[in-house]
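Below is one structure, written out as structure tokens; comments come after it.
Every protein chain except one is present and positioned as in the full complex.
Entry: chain A
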């Protein structure tokens, strides 16, 4: 049986583990305008990135967008997931597929749709101007809000599907018992559904947070040139700046921050509700 798993392990080792180690090594090198890269073994790229107010701002924006998106996605996704999980008709399968399709349609396609909706000549601005409420276009696109909403559209299906599978495993009889004993709907949610769904909620939030931290297409297309998040900043270093060591350091800072917050969040929630 070991021979069965070997090819897959070799592919992942050669194309993910190896390159990641190489990238880690490169992040310790030095950039030179003439030779591009000089072998070195120094943490200076990491220190420079952390010390630079510009990249601190980029990281701050990324964290703010990711945390806000995760919170809003949970708030909107939980009711939708509950509704889906408690569906009993033949529509359930259809709604599941309908939730899954947007998840698999690329981010670029969705960003294009948002551009048509919230662009300066988009549907919302055309509507506002037709009513005569505003004289010129209201700036909706190229704002942080546009990126937050656009990112939510990308991650909501993940949250809904993750939560729905957990809520489905909570026996309905528990809710009915609480309700029969006189608990109002909100109490049933707070004392029965929420605690039992918590492992799924943590899993969904972690998944969504990771995806939000690494938003690329949505940030570029809906945030505009002035708005910078970490993933586009990493890409720019490799494609335009040619400063590979610094780009590598940024990539690992992004990866490290995502991982650290994920672990911290899981631990905090886990401890608070471990009874």
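Quick note on the criterion: a residue touches a chain if its C-beta (ideal position, glycine included) is under 8 Å from a C-beta of that chain, and two chains touch if they have at least 3 such contacts; residues count from 1.
Following the convention adopted for this analysis, contacts and distances are computed from a predicted model.
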The complex's invisible chain, by UniProt name, from "ATP synthase subunit b", "RNA polymerase subunit sigma-70", "C-type cytochrome biogenesis protein CcsB" or "ABC transmembrane type-1 domain-containing protein": "ABC transmembrane type-1 domain-containing protein"
Hidden partner chain, touching residue among A:39, A:121 or A:176: A:121
Absent-chain interface as seen on chain A, which is shown: 1-2, 4-5, 7-9, 11-13, 15-20, 22-23, 26, 75-80, 83, 92-93, 96-97, 99-102, 104-117, 119, 121-123, 126-127, 149-150, 152-153, 156-157, 160-161, 165, 174, 177-178, 181-187, 191-192, 210, 213-214, 216-217, 220-221, 231, 234-235, 238-239, 244, 247-248, 251-252, 254-255, 258
